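For reference, the structure discussed in these notes is given below.
With one protein chain held back, the other chains of the complex are shown just where they sit.
Take a look at chain A:
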């Protein structure tokens, strides 16, 4: 009875898993709210207002501050992850969409699409430390594990800009396919994955040498899905670099890539218009935001199976999980 097995396998895995319960924060772009889930029960435990058009969402390494890009408010809102009260706001420049926090917890690097700038904000003093001119429509932001390099992708210039985090100068530009959305380093800092939404590819960039070079472009193919809809957006790599997960937007699939060969191993069916991804701290689970079905899908990382979906607010966009 394969059907029986499929239904009960996840439950068994969940019981066997040593995962702690962590809070999962999902920004609802249209709902103007953040939904909080429990990563053990997968129940919604709270929903709180998060300003207008909340998109990018991240949390401080100590778990004390939750940052939300309130795009239509032109600000980053900072919330207490325990009480869900707004603590203060950070200057972000207009229409903040995505950002990345320095691994040390400060500063915050914010992409400002309207002004072709990356804004660097000190989260303690709430001051703008620097504004780095980049290509047209900066979008994805990533910080290298050693915090030396900041990556920004510009959607209309189609580049990954490599910015030195001490001088805020651009040191390299790598041309990728159309509309680069998201950048993700491997934990060893040797590889960088950049998704190109309209180009339909993920560029694998070798960053271990003096000059970063594209070593491969991963493309996607799903039977019965028009190639036009295979639009890679969010990317997450496991800490050991063995697996890379790519959200394929309107294709409603998450691609699983072998981190050693950078070949696609599988496509997991999730909700509609899958956008961003986040691991639980132990990487037991991967959570996907599905904008057009108003839910998140939970993927069991080890078995590479979707174990359930949970309804959240309207048009979920970003997701972050509180640290242990």
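The rule is simple: contacts are C-beta pairs under 8 Å (C-beta built on N, C-alpha and C of every residue); 3 or more make two chains touch, one makes a residue touch a chain; residues count from 1.
Heads up, the rule we're going with is that contacts and distances are computed from a predicted model.
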item	value
Chain not displayed: protein name in its UniProt record ("Ribose transport system permease protein", "ABC transporter substrate-binding protein", "Aromatic ring-hydroxylating dioxygenase subunit alpha" or "5-oxoprolinase subunit PxpB")	"ABC transporter substrate-binding protein"
Omitted-chain contact residue, chosen from A:20, A:82, A:114 or A:188	A:114
Options A:73, A:95, A:184 or A:300, residue touching the unrepresented chain	A:95
Residue of A:129, A:198 or A:214 touching the missing chain in the full complex	A:198
Candidates A:98, A:123, A:159 or A:274 - the one touching the absent chain	A:159
Contact residue for the chain not shown (choose from A:50, A:150 or A:170)	A:170
On chain A, residues whose C-beta touches the chain left out of the figure	95, 113-114, 116, 135-137, 155-159, 161, 170, 173, 175, 177-179, 197-200, 226, 228
